[in-house]
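To start, the structure itself, in structure tokens.
Note that this complex is displayed minus one protein chain, with the remaining chains in position.
Residue numbering begins at 1 within each chain, and the chains themselves are lettered A, B and C in the order written.
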Amino acid sequence: MIRVGVAGASGYSGAELLRYLCRHPHVELGVLAAGTQQGRRLAESFPQFRGILERPLEEADWRRLAAESDVVFLALPHGLSMDAAPELLEGGARVVDLGADFRLRDPQLYRDTYGEEHRAPALLDEAVYGLVEARREQIRETRLVASPGCYPTAAVLPLLPVLPLVEGDEVRVVVDAKSGVSGAGRGASLGTHFSEVNENLRPYKIGAHRHAPEMEQALHSVRPGTRVFFSPHLVPMTRGLLATCYLVGDRLPGRREVESALRAAYAEEPFVRLLDGDDLPETKATYGSNFCDVAVRVDEARGCVVLLAAIDNLGKGAAGQAVQSMNVLCDLEETTGLLGAPLYP
Amino acid sequence: MIRVGVAGASGYSGAELLRYLCRHPHVELGVLAAGTQQGRRLAESFPQFRGILERPLEEADWRRLAAESDVVFLALPHGLSMDAAPELLEGGARVVDLGADFRLRDPQLYRDTYGEEHRAPALLDEAVYGLVEARREQIRETRLVASPGCYPTAAVLPLLPVLPLVEGDEVRVVVDAKSGVSGAGRGASLGTHFSEVNENLRPYKIGAHRHAPEMEQALHSVRPGTRVFFSPHLVPMTRGLLATCYLVGDRLPGRREVESALRAAYAEEPFVRLLDGDDLPETKATYGSNFCDVAVRVDEARGCVVLLAAIDNLGKGAAGQAVQSMNVLCDLEETTGLLGAPLYP
Amino acid sequence: MIRVGVAGASGYSGAELLRYLCRHPHVELGVLAAGTQQGRRLAESFPQFRGILERPLEEADWRRLAAESDVVFLALPHGLSMDAAPELLEGGARVVDLGADFRLRDPQLYRDTYGEEHRAPALLDEAVYGLVEARREQIRETRLVASPGCYPTAAVLPLLPVLPLVEGDEVRVVVDAKSGVSGAGRGASLGTHFSEVNENLRPYKIGAHRHAPEMEQALHSVRPGTRVFFSPHLVPMTRGLLATCYLVGDRLPGRREVESALRAAYAEEPFVRLLDGDDLPETKATYGSNFCDVAVRVDEARGCVVLLAAIDNLGKGAAGQAVQSMNVLCDLEETTGLLGAPLYP
Partner (left out) sequence: MIRVGVAGASGYSGAELLRYLCRHPHVELGVLAAGTQQGRRLAESFPQFRGILERPLEEADWRRLAAESDVVFLALPHGLSMDAAPELLEGGARVVDLGADFRLRDPQLYRDTYGEEHRAPALLDEAVYGLVEARREQIRETRLVASPGCYPTAAVLPLLPVLPLVEGDEVRVVVDAKSGVSGAGRGASLGTHFSEVNENLRPYKIGAHRHAPEMEQALHSVRPGTRVFFSPHLVPMTRGLLATCYLVGDRLPGRREVESALRAAYAEEPFVRLLDGDDLPETKATYGSNFCDVAVRVDEARGCVVLLAAIDNLGKGAAGQAVQSMNVLCDLEETTGLLGAPLYP
């Protein structure tokens, strides 16, 4: 059994992690740490766990977490993992970080993006970006996984195999993404108030969201110089994220070529589902799961290739993908604890 | 392995059954029959099953279903099961019917309620009402389970242990219930149109819903003469059902007495969760699960005992409970394939 | 023109008031005071007012408000109006209070219900409960209107004409009410977080809500001794409130008798719509309006009379009703500024 600790158990990603972990056959759950609600039982904070996981939420004691865990998941607001990870690694635990602290390799880019100095820059090189479909071998070898953001997961997965097909020097990508509200976390604010979100569709941080540099970095691995313009939108739903990714230009690949590249990359992947024919991804088809559904449309007359990908932002976009990384990290069958049909309707 | 067939696989209860069954360790899925969409693949009708259950939807051939199945689930519109069940039983299969055909024991009450003669009245005596917490032993012995309706499940479970505590000759119960839209099935109508349901709260069939006689019949087993006034309401959500059940009168039990009776009945039940203190059930805490959360409030000054129960109408209210019955019927551990935390948020 | 000031313009009731007032032909809007967001423009707080009402939100200066207003609306959290109203009245303004401070006539009941001493008890006798259909003449004569709460409005309107028909000494009423989230105000909290409310149905304060004493007081005017058990539920929608009110007992009036009483009371009322035949109220039919839709069902065999009423909690349940009171107070045609069809879908 793998002893697992979770820090950030009182947030949405933390709770979703626990939903996966408490039915994982090779996991023994240890400390559940939380920044808020310490001392309460988990089920007082999240009523779904009544009778299922009757555990206290404890203070995050990194030394103890390291000592009692083989793997520690960090589901914390950004800026906290870079303090915790060094201690956890030193204590002998491996770390899967769901936050942003170790995703960007360049400390200066981190500072420009998150507005503070990185306090563990030495680990940036060591951390492996946990997009399993693209980095499986590196994840197997690392101690520290930087699990991707929800938006980059949905945008990068379909773009990775396709970008190399684009001719010319410059590649411009527009990512127009739409996310459910749980992506914003459990903190109460006017922006997450039901009456403000419901019956509303709201763009935010157009061209200025912190996930754009993360997307560009990931895409540069296959196509240096790619420029991503990223537009996130808040949708009146709890879960679900759709990325509609546009390649615009003169020298784009045709539909068959794109589909071949996607098939070559993902036909054997257990969590990427390539849609055929007229099907298009819809978020509900991935609800509560680790799947990513992908489709493509090409309009040669208008010079446009569109890649669409749907995920559950808390599943493949956060907790599911993190568990997938843990499975790889621990030499388990990659799909362990992650299968089962999405919830629909 | 138990060979299982499903008729009604293109509806919501059928799809939810398949979600449970496809991860059930002792089930081998056989024929998936559907009244509509025959010839299509399941995943064309329900996109969540892409890559998970790639099976065709077939015509319902009862003889073949009986021959190839140990257990057949019927998730059909009312009036169809009473034709199918006799053939299935004769063919040697056991039957779990999610529909209404075998719930009422009295053929005349059936006719008064559903507007047609019952065509298999001989089976009404044999059928066992599949409220597992109340009929576990009878289910073990039967060939035919009549799985309860979603509203009766939520109302009867909390009322059963409490009604015997009420003094006097007459017991009047008001059940004010609120359900998500999936309870109305997958058929498209103005009444299920998103734009009509969203941002709307709608009572319907007040005092005239077909689940009222089913509730009264179930409650008469512990308290003959109980009269139930039932008011269903449609709530702008997909899943979830809350029953707020009122006992009104002069000679009602006190809160401790009620809580004791509930604990005596349900403390050991795996799927009934009794809430303590200030907690009240909310539907989301049962989302995608087979749990029923129950709480009680008593106002002695005003002569009112209130029992509240929340379920997922497609889970404990339909597919989950039916699988629970199958587990009992087949001498499996009752919780097999049904555990796992609800989806929240 | 009537000079009108509004205190509480940064809340939902305040904003809805302004929506009505800014198209009211006899109103000249003066000071808009707000407890938060002072110094911002109204349209920064509420984007719907862009280009329509470009005004600053100011500090609440009661003396200035009184001097510059004929009528002041108070849309404040409870406990603030009892400090403001005396100053406003002294300064010569008339006051329509949307809060709870002047609804209960008995200072002790106020203390028991709201947990603090009333600081303007002398005004409790003078204040008129602003349920216009029941107190039109008194409103015409007063300086201070205590506009009813949203739940009491929907419950009391249908019950008032019916309670006198019930025989016997004791009358027990169960009010099971369901409200949209805007009724909880604009404050951000976990309880109003989209991801917690959406796809959720949640009872709260069962038998312990502050609107129950208000209902009992209003009903005692026609039927002393009436006991109300009140169960509020939070529905995943922004606006809309439905009260399902049960009279349970042996000596209840029949359907015709109840319908006659309702017609006698409301046939000429401009904002109460009595539904015929099979129609039942639904909240969406009153969306954005001052209407209250009412229907009745009687089950003589089960000893139950049900009265159902739907309103927009921000309309007839708050701002609309307050404007209706102002029209009466100022000798205007009662419907001025309040007509127009509800928004549907």
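What we mean here is this: contacts are C-beta pairs under 8 Å (C-beta built on N, C-alpha and C of every residue); 3 or more make two chains touch, one makes a residue touch a chain.
On a predicted model such as this, the values are computed, not experimentally measured, just so you know.
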By the document's own contact criterion, which visible chains does the hidden chain reach in the full complex?
A, B, C
Residue in contact with the excluded chain [from B:R63, B:R140 or B:H193]:
B:H193
Residue among A:I139, A:L308 or A:A341 touching the omitted chain:
A:L308
Option from A:V4, A:V235 or A:C292 whose C-beta touches the chain left out:
A:V235
By the contact criterion defined above, which parts of chain C meet the unshown chain? Give residue numbers in ascending order.
12, 15, 18-19, 22-23, 46-53, 182, 186, 198-199, 238-239, 273, 275, 279, 282, 284-289, 291, 293, 339-345
At which residues does chain B meet the chain that is not included here?
12, 180-182, 186, 188-190, 192-195, 197-199, 236-238
Against the chain that's been left off, what residues of chain A make contact? List them.
172, 174, 176, 178, 180, 195-196, 198-204, 206-207, 227-229, 231, 233, 235-240, 242, 244, 246, 248, 280-284, 287, 297, 299, 301-304, 306, 308, 310, 345
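In the analysis below, only the chains that are shown with their structure count from here on.
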When the C-alpha atoms of chain A and chain B are each averaged to a single point, how far apart are the two points in Å?
37
So the centre of each chain is just the mean of its C-alpha atoms; given that, what is the distance between chain B and chain C in Å?
38
What are the residue numbers in chain B that touch two or more other chains?
198-199, 238-239, 282, 284, 287, 345
